[in-house]
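Take a look at the structure set out below.
For this depiction, one protein chain was excluded, whereas all remaining protein chains were kept in their positions.
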Amino acid sequence: MIKVGIIGATGYAGGELVRLLLGHKGVEIKWYGSKSHIDKKYSDVFQNMFRIVEDYCMDANFEKLAGEVDVIFTATPQGYLSGILTEKILDKVKIIDLSADYRFKDVKVYEQWYQIEHKTPQLINEAVYGLCEINREKIKNARLVANPGCYTTCSILTIYPLVKAGLIDKHSIIIDAKSGASGAGRGATLQNLYCEVNENMKAYGVATHRHTPEIEEQLGYAADGKVVLNFTPHLVPMNRGILTTAYANLQKDASYEDIKEVYDKYYKNEPFIRGLEKGIFPQTKWVQASNYVDMGFKIDPRTNRIIVIGVLDNIVKGAAGQAVQNMNIMFGIDEKTGLLQPPMYI
Amino acid sequence: MIKVGIIGATGYAGGELVRLLLGHKGVEIKWYGSKSHIDKKYSDVFQNMFRIVEDYCMDANFEKLAGEVDVIFTATPQGYLSGILTEKILDKVKIIDLSADYRFKDVKVYEQWYQIEHKTPQLINEAVYGLCEINREKIKNARLVANPGCYTTCSILTIYPLVKAGLIDKHSIIIDAKSGASGAGRGATLQNLYCEVNENMKAYGVATHRHTPEIEEQLGYAADGKVVLNFTPHLVPMNRGILTTAYANLQKDASYEDIKEVYDKYYKNEPFIRGLEKGIFPQTKWVQASNYVDMGFKIDPRTNRIIVIGVLDNIVKGAAGQAVQNMNIMFGIDEKTGLLQPPMYI
Amino acid sequence: MIKVGIIGATGYAGGELVRLLLGHKGVEIKWYGSKSHIDKKYSDVFQNMFRIVEDYCMDANFEKLAGEVDVIFTATPQGYLSGILTEKILDKVKIIDLSADYRFKDVKVYEQWYQIEHKTPQLINEAVYGLCEINREKIKNARLVANPGCYTTCSILTIYPLVKAGLIDKHSIIIDAKSGASGAGRGATLQNLYCEVNENMKAYGVATHRHTPEIEEQLGYAADGKVVLNFTPHLVPMNRGILTTAYANLQKDASYEDIKEVYDKYYKNEPFIRGLEKGIFPQTKWVQASNYVDMGFKIDPRTNRIIVIGVLDNIVKGAAGQAVQNMNIMFGIDEKTGLLQPPMYI
Partner (left out) sequence: MIKVGIIGATGYAGGELVRLLLGHKGVEIKWYGSKSHIDKKYSDVFQNMFRIVEDYCMDANFEKLAGEVDVIFTATPQGYLSGILTEKILDKVKIIDLSADYRFKDVKVYEQWYQIEHKTPQLINEAVYGLCEINREKIKNARLVANPGCYTTCSILTIYPLVKAGLIDKHSIIIDAKSGASGAGRGATLQNLYCEVNENMKAYGVATHRHTPEIEEQLGYAADGKVVLNFTPHLVPMNRGILTTAYANLQKDASYEDIKEVYDKYYKNEPFIRGLEKGIFPQTKWVQASNYVDMGFKIDPRTNRIIVIGVLDNIVKGAAGQAVQNMNIMFGIDEKTGLLQPPMYI
């Protein structure tokens, strides 16, 4: 049994982690950390867990926790983990961080886009970016995994093969992304009220969203060179789901089959990536509540562009599900454990 | 391995059955019946099942099917099963019917409320009404189970103990019910279009809804006498979930604790019924995508009425989940098998 | 031109008042009061009003305001108006209060249900309960109108004729009400977040909701005797709309036509009440964004109950629209002025 502690268990990502881990036969949750609900029954915060989880919320005592569990998930605000993490803790426990603290190798990029001083830059180098399909081998031996953002997972995975294979002009990439509201978290803010989100759509963070440099860094590794792109997120009135529409200029003539072959090369055996059939484009409900990423592409001969559309569930593959997948890889168990529920169509 | 055939696998209830049975370790689905999609790949109808289900939809050949599987689920229109079922089929295979065909012991009630002639009334007597928590013992040996309606399961379970214990005036019962749109099925009708349902609420079947006599019959057994009540269903703009608000006059003074004791007597050990704590009333999201029924009640001393509020997921405990629960009971395996996923909060 | 001041112009009811008054040809808005947005441009708070409203939000200086306008609308928290209102103010200006402060004749009822000490009970007597269709004559000469609550307007209007005519047992009334989320206001609270309300339904204030005594008081006047009833509100995932389902025992046999005649007696010439045709029950979208109340009823001979279903738009007829209607009556202009927009179907 892998003993697990969760810090930030009462947010939406934390709640989803609990839901997924309860269905994972090799895991025992030992610690439901929640600074805002200390000593409150967990099932009083998430009533769906009534009679399922009997534990109480606890404060986050990292030192103590590190001695009691095998892995800690931190679903915490930016700057939290980097403010308290130490080598000593990492000697005792594996950490999967759902915040952005260790996602960037260049600390200046982090500090510039997040406007937070990074307190433990010396640990950045050791952190592995936890995009399972790309970094599987490195994750196996990692002590500290930086779990990717929801938008970034969808954005990177859908065009990675094109970039890696040099099929597209890396200066031409535009990613137009749409997300359900759970990505904004459970904080009580005016802009997340039901009547503000319902029957409404908006773009936000136009040309300034923090997931932009994260996508650029990872695609840069694939391109073996700097990638600068446009990324525009939009808020959609639904709970779960991200859909990304990526546009890029093809470097040279390529048929559907040529492109398909490249995707197959990278993803054919991936358990959670489903390349749809020709002419089929994914819908967010096809992956709802699951760890799948579905994708489809189209070549437009009129403009010589390729359009790639991808979807995932932002709090599963975009957060908690990928975190569990990372844990499975880190502990050497079947990567799919606890993640094989079929998507919910309705 | 229990071999399963599904007739009507491409409706919403059928799709949910597939989803649940795929997560049931003791079951193998052998037959995806769908009259409207014969020879089409199942995952082309429900794209969430892409690469998960490789089978094709088949016609419903009952004779053949009965020889190949251990149990058949019929998620079919009213009148279908009763039009073709025979003793001979029942000798070979167990049947769990999600339609209303065998729910009523009095064939006249069925024919009056459904306006369909019942073709096999001789089989009605043997059918067991599959409300697991009430009829568990009878279900164990049943060959033919009439799986209850979604509204009825919620309505009956929430006030059964009150009726059984004689605590309420059985002539005073009013049930005001609200349901998400998946209960209306996947038929392409004007009234179920997105723009007709969204940002809208309506009552329907006022004083004439077919679930009324079903509730009355079952509560009549509990009351040991005829029960006539008002039942009003409403359509709510959401996919899943039913909430029932039941009102009744208390027969005599009773404290919260008195009533609680009665509920506990019947439900304390039930795995899927959660009696909430005092002052807590259930929300549909607390049971989303799960087989739970949550309930809470309040005594109003001003009017001497009790108000009981219950929720369930209409296509799980209200349809496919209860059907699986019935199957587990009929085959003597742990009743909870395949049904223990925690509810999804968002 | 009627000069208008609004206190609380940046809540949802206040915003709707502004929208309606901008389309009212006999009105000029002089004062956009908003304690939380003083000196902010009104259209920065409600961006839909960009380039339409150029004014800035102001503090609420009642003394000053009373000298500058003909009527003040207060869309403010409970206890606000009663804490500052004086005879002197009322000598100078008419007031239409959208809060509950002056809705109850018995100050003890107010203080008990709202848990607020009423600071100006001496003004209660003069206040007129602004349910236009019932109190039109009194409203004409009122200086202080207590604009009814959203649930109450729908609840009272739909069964008033039955109570007034003595057709129903006044001890048997049960009102099961459902509301969209805008009724909860624009405060940033966890329970009103999109992901908490969407795909969810719940009851709240069971047997304790503050609109209960308001309904009881008004129906008591109609019944000429004390009325005690059950009222249960529910939250529905939509922005606008209230639907009430009322149940009552008929005192004696009555045909549909008998009942219809009674409704016609009271409502036939009412411009904003639409009694639907036999067998038709109202949907909230039929009155969306309008001042109409639609209603339909059904007699259930099986239980001898009548079921009356009514709908209105909670922030129009349930708040801002009725406030404008009251203003029209108080100033002797056509009651329908500014309120004749047809409902929006989608």
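Every chain is named by a letter (A, B and C) in the order it is written, and numbering of its residues begins at 1.
By definition in this document, a residue touches a chain if its C-beta (ideal position, glycine included) is under 8 Å from a C-beta of that chain, and two chains touch if they have at least 3 such contacts.
Please read all numbers here as calculations on a predicted model, not as lab measurements.
When the whole complex is considered, the residue among B:P237, B:P282, B:G296 or B:G338 that touches the unshown chain is B:P237. Residue-wise, the contact with the chain that is not shown comes from A:K202, picked out of A:R51, A:K138 or A:K202.
Touching residues on subunit C toward the chain that is not drawn are 12, 15-16, 18-19, 22-23, 46-52, 182, 199, 239-240, 274, 276, 280, 283, 285-290, 294, 315, 340-346. Residues touching the missing chain, restricted to subunit B, are 12, 181-182, 186, 188-190, 192-199, 237-239 (touch as defined at the top). Mapped onto subunit A, contacts with the missing chain fall at residues 171, 174, 176, 178, 180, 195-196, 198-204, 206-207, 228-230, 232, 234, 236-241, 243, 245, 247, 281-285, 288, 298-300, 302-303, 305, 307, 309, 311, 346.
Following the convention adopted for this analysis, only the chains that are shown with their structure count from here on.
The two sequence copies subunit A and subunit C touch through a face in which the numbers common to both exceed half of the numbers used overall.
Superposing the C-alpha atoms of subunit B onto subunit C requires a rotation of 180 degrees, rounded to the nearest 5. Remark: subunit A and subunit B have CA centroids separated by 37 Å (rounded to whole angstrom). Separation between the centroids of subunit B and subunit C, computed from CA atoms only, is 39 Å.
One simple way to say how far apart two chains are is to compare their mean CA positions; for subunit A and subunit C this gives 46 Å. Residue positions 195-196, 198-199, 237-239 of subunit C each touch two or more of the other chains.
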